[in-house]
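For this depiction, one protein chain was excluded, whereas all remaining protein chains were kept in their positions.
Chain lettering (A, B and C) follows the sequence in which the chains are written, and residue indices restart at 1 in each chain.
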């Protein structure tokens, strides 16, 4: 499927859910070929047709771009090795998302910076959906900073990783639903807050509460936005239409709200809005949905790679 | 299973999910015996060992208490017939929840009124969870009326009924998740607002957004409460402990948050709290979970029946 | 819920799925009270209202009957200690199912022996369903020993235990389905074969293939029986009706086939039959369904306890 003109790339940490998805996308990508893929306990096995080797044995030089799907905390060192080898890197961990060393790769917002970047920090899954929903409102000064933005997010289980833990067993998760990291302490919050301030100028309070859904993949965020002025449905949709006009990976719904099935297995965020009735002050509810493994991880990483290589942005992606 | 000393009861509308659950509970109840059970299209069939007859043929006189699980709008007429026949009624529809004709049967709050009632309006599933979470805070003046209370609720599919509709097919719901009735227009909102004002004195704004979960049963509500003063974890838990001390069907968690599996198949609400960090003004997140078919419908109906008959309140119930 | 006339019982290994279910059943049992419950890593925690202690600290003397839900291989030693302490035991592991030391506790078949037993080996989940389906046919010489009996069984995930293993993660099991122990090597096969020979006189070949279902609980077995003579639907159902007449925990369906929802959360086997058309020699398909945690484990253990204590057999059970 990959021809001789394709660009060699490498994948560090290919055996987790994000890594598997990335390999699957790269296997079908017409402009890239996988030079190596690593895994630790699964080294020696084959995945999507690629032989897995240990990260320590990875021939970094053979790849033009190296993706790291290594765990937070572990990734940093390997990414530095990639850079030391003179290769460009896309890091899917959280290790560089708040760092000046990297370009924060929310593609729709940072496209020109991504194009020239040597190191791209691929955004977290929750922030990707929340930021694409909130930045357009924040940039227009529509979010009332005196009231809190409340975000209730629900994620499929692959977002919690593939390491065996009792609370992630099917017997525990199926037919269950629960909040976690309650109390506004989720590790994605600084990334969300920092980026919303930088890109949208909003510095008010955010309350972010994630939940674990009994589904494999997908994130849906219900975002409660206090407004500085009334927005009716058409006006609100018009704002998003204008901002995302021509964006291949953003779908603005009209008179409808997204659900997970609109986005799974696609590199897409879907957005829908509803003005809030029966309250005294103006509010808007925004629903944002993504596939946590695609637009929330591996797909956005490929989207960023395409931008870095000057390929059409959706090459190898289903949007 | 039922002996001659048991009280005869009737069930109108037994073939839906709430009706089935009610029959199941009554079949195992040591103090009640089912005198009749009705269904329309399923008339002639057997359910939990009971022969289903048409509602028009129900021998209302033979029951001391008649439950109605008929649809909203249809129930009113039949309940009036039950009352005209001199029998007491527990109505699981929404038809009397805002009416002065009935006692609103949130058992923990209205126990003495339920005991003497001839007509009990069994609360809606969403309000049951929200009210048991919010009334204690409202009664103490702890909810800041100048900021909105935001409630994101997620319900299992049985809450949407048993009529065949495409959007409730397994092929549509499994691996999906979506909000509905967005824009603060859900039909349970007036019930919630009215009762919270009456029982807790709170008249501020509520924003209520329900979601459809890919599970059969269970409701989890994530309730974002703006506070008039800071509450730490222990103080917040202490308030609930004091209010619900001795309540057999309320479980206040300490240092933990409920999930659906804590409540399904039980007539129980489980409550947990978390103070919100990283915001400028005091806030508390309260998580409330119930089984929509049990404490949210059939179980609370039996709990109310027990109170009406002077039986121990949890007779025939697993709490 | 337990009064002073109730019999004290103990539970070894209460934190697995079968142990939890057993504690839940005992908590609601009017004739038994839990004297102790053990768990190793969860010692110190509370489950269903009972404090968990280490098995080594269990006051065996305080219980009249001790249940062991310990793992296969581990259980044997503790059960011997129970017997050495002069207490009766119900062992839910496989350790005594092929041993002359114990009565094999398939209640419907071995009721009189169970009543007087000091040690009952509670049957495996798969054999319970298969044996109740096959013994009536075997006893009547209806199974053709020259052709193989093929059993395809599908089990919910709780049957695989609660230890964290990657292949049991929700992210792996949901939306998946697979066979395991293929090649007729499942560890339940000797139990099945031995019992079918002893109780039904059948010594022909069995091919047993288990599958893992993406559900929490329930087993459905599709049993392909080669017959020595033609049986029509009514005749086949009549055989089961006659054998299981009056049995509270066996449900013989007529003109219908069981599904998991007929049996979950109940101590019941449901059986249905269909003669096989379009083949040259007589065959019958028998479908048997149980809840693996109830009739397949904890429920049958309580049923056996009831028999051992001379209580009504379904006390504390929902059949």
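Note that a residue touches a chain if its C-beta (ideal position, glycine included) is under 8 Å from a C-beta of that chain, and two chains touch if they have at least 3 such contacts.
What you see is a predicted model, and the numbers here were worked out from it, not measured in a lab.
Q: One chain is left out of this view; which of C:264, C:293 or C:308 touches it in the full complex?
A: Here the residue in touch with the unshown chain is C:264.
Q: Any idea which of C:7, C:53, C:85 or C:274 touches the chain not displayed?
A: Within the whole complex, the residue contacting the unshown chain is C:274.
Q: Of the listed residues B:33, B:93, B:158 or B:222, which contacts the missing chain in the full complex?
A: Reading the full complex, the residue touching the unseen chain is B:158.
Q: What is the set of chain C residues that contact the non-displayed chain in the whole complex?
A: Output for chain C: 147-148, 150, 152, 154, 156, 172, 174-180, 182-185, 189, 205-207, 209, 211, 213-218, 220, 222, 224, 226, 257-261, 264, 274-281, 283, 285, 287.
Q: Since one chain isn't shown, list which residues of chain A touch it in the complete complex.
A: Interface residues of chain A facing the absent chain: 28, 174-175, 265, 318.
Q: What chain B residues would touch the chain not displayed?
A: Spelled out for chain B, the touching residues are 17, 157-158, 162-166, 168-175, 214-216.
Operating definition for what follows: only the chains that are shown with their structure count from here on.
Q: Have a look at where chain A meets chain C and say same if over half of the interface residue numbers show up on both copies, different if under half do.
A: At the contact between chain A and chain C, which are copies of one sequence, the residues are largely the same (over half shared).
Q: Using mean Cα positions as chain centres, tell me which chain lies farthest from chain C.
A: A
Q: Could you please state the distance in Å, as a whole number, between where the Cα atoms of chain A are centred and where those of chain C are centred?
A: Roughly 46 Å, centre to centre.
Q: At least two other chains touched by the same residue of chain A: list those residues.
A: In chain A, the residues touching two or more other chains are 172, 174-175, 214-216.
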